[in-house]
Each structure stands twice: as C-alpha cells, then as structure tokens.
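Sharing a structure here in structure tokens format.
A single protein chain has been removed from this complex, and every other one stays in its place.
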Amino acid sequence: MSLGDPQAAGSMVTGPGEPVGGGMDLGAVRPLRKDVWRRFRRNRMAMIGLVFLVFLVIVAVFAPLIAPYSITQRVPLFREGPSRDHLFGTDIIGRDLFSRVVYGARVSLKIGILASVLSLAIGILLGSTAGFFGGKLDTLIMRITDIFLAIPYIVLAIAIAAIFGKSENTIILVIGLTGWLSITRIVRASFLSLTQQEYVEAAIALGYSRTRIMFRHILPNALQPIIVYGTISVGGVILTEAALSFLGVGPQDPTPAWGLMVAQGKGDLVNASHLLFFPAAAIVLTVLSFVFIGDGLRDALDPKLK
Amino acid sequence: MPTDDRVLLSVRDLHTTFKTDDGDVKAVDGVSFDVHRGEVFAIVGESGSGKSVTSMSILGLLPPDTADIQAEGILWKGENLLEGSAGRLREVRGKEIAMIFQDPLSALNPVHTVGKQIGEMMRIHEGASRKQAKARAIELLKLVGIPQADRRVDMHPHEFSGGMRQRVMIAMAIACNPDLLIADEPTTALDVTVQAQVLEVLLSIKDEIDSAIMLITHDLGVVAGLADRVMVMYAGRAVELGTADEVFYETRHPYTLGLLASLPRLDDSGREKLIPIKGSPPSLLRRPSGCSFHPRCPFARVPGICNETEPPLHLVGGMAHVSACHFAEDMKNVGVAELREEETLA
Partner (left out) sequence: MPSYVIRRILLLIPTVFFAISFLFFLFFTLPGDPANLIAGGFNRTPDPGVVQRAKERYDLDKPLPVQFVHYWERTLKWDLGESYKNRRSVNDILGEHAVNSLRLGIWAILIEVVVGIGVGLIAALRRYSLSDKITTVVTAGMSALPVFVLGFVLQYAFAVYPHKHAWPEWLTLRTQGLGPDSWAFFFIPTGEQWRYLILPAVTLASVSTALAARMMRGSMLEVLRADYMRTARAKGLDERSIIVKHGLRNALIPVVTLIGIDFGTVIGVAVLTETVFSWPGLGSEIASSVTSRDLPVLLGLTLTVVLAYAIINLLVDLSYAFFDPRIRLGEGGEK
C-alpha cells in the first residue's frame, strides 16, 4: 500500500488516534463508519436530533405541498390565534403563520448550512495553511485571526450586514465571512500536531506535493473536530440570523426567516403570543437538533472522550 | 472470633463485584488473608487479577454506585471495618492504614503544593496548625530523602521527577505513623533505576515507624527478598499463599511457577529462555469452568477434573502454605526447569 494511494489516505482515518478494537472489546474489528454509527445510535438525544432534522428536511423540500397558503397571501384575519384553518394563527397583516413557518425551514436550513460551509471552507484553508507551513505564514494568519477576534463578533456582523444589504443571500455571506475564526484555530491546531506524525514525514520524504499531503494525508485525520464543529455551528448560524433580524439588519419582509418572524412578533406578546411562540419554537428545536447531533458525533467519533 | 495479637488486618471471604452494562464482574471472589504486625505481605498477580481491588475494598475506596463489597469481615485490629461508621472509617484511613498509589503524578493533586498535601494529614488527624503541619512536612520530606526539603515543600507535584514524586507520596502516607502501609504497585510507573531506590526508602521507613506493609505488585522480582509472606492471585481468587521462601522455592501452583519462569534471574547463565505464560487472563464475565487457570496451564488434565471442579485452597506444606491446585502434591517435583521442558515439548 503506497502512501500516494487515495485509499491509503482514507484508511488512515482509522490510524493514529483511533484505538483499534478498544481495550475491552473482544469482538471482531468492525469498519469504522459502522462503528461510529453504532455508537451514535446509542445516544438517545443525538437520535432525537437526527429524527427531527430529517423531518425538517422533508418539510423544507415539500414545503409547497405542506403549506396551505403562500408566504405572501393575506386573509382578512389579523393576529388571530391558532384555529383549524390557520394552525399557527395569522400574523399582523393576515398571513398564515403555519405556511410561513413551513417555508421558513427552507430559509433557515439554507442560511445555516451554506453560511457554515462557507466559514468551514475559509477556516480549513487558512487553518491548514497556517498549521502545515508554519513560520511567517502561520504568524501572519494567526495575527489576522487575532485582530478579528479582538472585534466583538456582533459589531462586525451588523456593520457588514449594513453594508452588503439585507437579503437572504447577503446574510449567508455576512455570517459565512465572519464565522471562520474558531474553525481556523481548530484546524490549525490539528494540522500542527498531525504534521509531526511519521506518516506525514514519510510522505514528505517520498516527495509528494505539499497540497497533496495537506489535503490527502492530513485533512482526513483532522476531520473529526471539523465535522463536529461544523454541525454545531449550523445551529449557531440560525441564532445569529435571528439576532441580526431582531436588530433590523437581517433578511427583510416578506422572507419567511424564523428570526425575522420572532422579531416581528415581539410587539404583540400580550394579545398574540403565537406570533412569537411558533417561530421561536422552530428555532429552538432546530438549533437543539444540530447541537445534539454534534455532541453525538463527537462522542461517536472519539470514544476516548467517553 | 479468635483474636491473635499478631494479626493486624484480617480479611475474611471478600467478594467485590462491579456492576457493568455487560453484567456483574466479580473482581474479587472469596479472598481471605491476614496481615501480621510489622511484616511485609505481598499480593502478586497480573493486571485484572483483583489485587488492587482487594486493597481498595479494605478502605472502601471504590465508587459505591458501581462496586459492591461483601465479606464475612474486614477486621482491623479485631474491629470490623465493614460495620464501622463512616466517621470511624475516615479515622482509620490515613491515620492507621495509609496508601501509596501507583502513579504519583495523577495521585497527587496538581494544584496544591506538596507541603500542603503532606501537611493535610496532620491537619485532619492530629489537629495540627498550618505552621506545625508545614514543619512536619519538611521533616518528612527529609526523612524520605528529598534534598532541599525546606525549599521543595512549597513546590507543586509537576516540579518533581517521578522518583521524587513517589517519595512525596510515601512521606504523605507515613505522616501519621500508620500501622499498615498499603503500597499499590509503588514502583511500576517509575524508571528501573529509580525503582530500587524507592523500595529502599519504603523499607527503611517501615523500620523507622514500625509498620506493616501490604505490597501489591505484578512483579515477583520486586517481591523477592522484600516480602515475608506472599499471596498469589489469579482471576479474583487466591491461588497460592505462604511464606516467601515457600512460594519461591516450594512452589505448589502452576501459575506461580509460570510467573517465576517468566522472570529474568541474575544468576542466569543466559542460555535459558524466559518462558512467558501463554494466553491472557480470562474475562471475569465469562470465567472458565473448573479451575480458572486450566486453559493456560501446561499441566492441566482436560477434559477431566481441571475443567470440571473448582480446586479449593488447601494446606500443602509448612505451617500455612496453601495452594488451589488439584495436583498441588505432584507439583512438589516440578520446578522451573521441568516447566521449561514441558513447554518445549508442547
């Protein structure tokens, strides 16, 4: 098995850091992926999170079939509480809240996932470069990270949001472009320690190109914290979107973003608490799902921590 | 119960069981022994044989939610510790029975100075003032051979080397002049060169404060020349118990013999091979039938009595030399040399 073989790089996920078989386990050695799934399945909260997430994805995909109204359609009922026609009631200008929450699943998942992917991509690129090459490049990248870390995140986000505008897509950009600091540090730390490993030294000695070593040999071994952080950060992005909406720099009406709906529902807590309750509940459940899945993945991927 | 003045600690039929997700693990399964005043009593066995659990059970140091300790009695100077109050047990801990643990780095608290940790013993048990405790801590550090004790007393454990750390551990254990020191693998985590020094400190201290030592180890080499009496444990049970001379020179159990054969000797000509015991210790969840050692025993008669009947401990010679082997009598004629022969044939 040569080190240049992509299969080899893949199989190294089971290599360092993963105790083969574990101390007590006398059973046959199972493939890693199956093992992770077995451990993940044992975590009840993580499974509940996964089930809810699957449900949410179905809702998002089939939103036009599920929602009885469109997101802009108005009925002459304002701020009505839940009824048979309007399961979650109607909002301040007579739109069906249930339909808007259903379509909101699309918006929130899209913002959450795309912004997280963007942050991860930037963070992986910067973190792996810093950790692998070290030296001046590392110092430069870490100084830049320090500078951005010195700025309170929310100030940066609202300022950039104010500049770029307030549509769904620009919010993805804003959150994605400001959320890479932690992941950069995490990836850098993994790369720093993994670059010391013997198989990397062997690959360098064999003369493989640096990018190949970085992405084929080191990255697969640094994936665990990235996967866990990425999962949990989707929930974080959804909360950030809500905060930006509340401050008036998030997506604008009539976009059915949950955060925006909550922000709009604040005025009528006394007479129409459903305006706040349903979108807020959707946010809480979704964020919790991602957090629980992330926690479950961490425990499943790294049995040493248990 | 008969009380013998010489007997300091008497453990009677100890059963310690751990509840796990996969079932109950009988880590200690019916062990009895006495420790006499002033003697060095060694418990020997591989990891998982239950030797450490035995020592923890005596002082009730196992987590109560997972460990269940049952015994006819754990008699400390005639007083049953299992029936004593929590307060009485705390009094015994540290003051009358003190422990030395295997890995001094993790067994010492990283955030407190060694002086504070040693002095704490006097503070709890003797009501010493902070000042008195520190003065005594310096004294104790000197006693265990730590140079510049008055300076080092204010340092933290991570600032010491492994051997020095274990000396600190010993200083802490002897702070209240206990009658019994339980040393659980006191040298395992240390460099070979340091091991002998630490053992030496331990022995000289024992004479100084006139206490008994219960030495728990997997290494028969450590026991030789140190212990007065030896108990060999296998899979949670005692398999041989006698004076050190009896166990070493009139071995009556194949497992003990196996341990001896796997031990390098100084008088070895170098031509004789070391013989490891084949196989690995049994799972305590699925204990082998009959004699637990039979799957690994070169002399086992299987199928036959060895895999059918559990051998009881019985007197095989001397005053109190006992072995749990069906063929203990035949072992009279078997030594390390014969074991080698047997192994090469097989």
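The letters A and B name the chains in turn, as written, and every chain counts its residues from 1.
Basically, a residue touches a chain if its C-beta (ideal position, glycine included) is under 8 Å from a C-beta of that chain, and two chains touch if they have at least 3 such contacts.
Only a predicted model underlies this, so the values are computations on that prediction, with no experimental measurement involved.
S.K.: Looking at A:Gly89, A:Gly176 or A:Gly235, which makes contact with the chain not pictured?
M.R.: Looking across A:Gly89, A:Gly176 or A:Gly235, the contact with the absent chain belongs to A:Gly235.
S.K.: Can you tell me which of B:Glu91, B:Glu139 or B:Asp228 touches the chain that was removed from the display?
M.R.: Checking each option in B:Glu91, B:Glu139 or B:Asp228, the one touching the absent chain turns out to be B:Glu91.
S.K.: Kindly state which of the options B:Ala27, B:Val40 or B:Met172 is in contact with the chain not pictured.
M.R.: B:Met172
S.K.: Touch as defined at the start, partner being the missing chain; which of B:Val11, B:Ile43 or B:Met121 qualifies?
M.R.: B:Met121
S.K.: Quickly run down the residues of subunit A that touch the omitted chain.
M.R.: Touch set of subunit A with respect to the missing chain: 143, 146-156, 158-160, 162-163, 235, 239, 242-243, 246-249, 259, 262-263, 266, 269-270, 273, 276, 280, 283-284, 287-288, 291-292.
S.K.: Which parts of subunit B are in contact with the chain that was left out?
M.R.: The list for subunit B reads 59, 61, 90-95, 98-99, 101, 103, 106-112, 120-121, 124-125, 156, 158, 172.
Keep in mind that, in the parts below, only the chains that are shown with their structure count from here on.
S.K.: Taking the mean of the CA coordinates per chain, how far is subunit A from subunit B in Å?
M.R.: From the centre of subunit A to the centre of subunit B is 52 Å.
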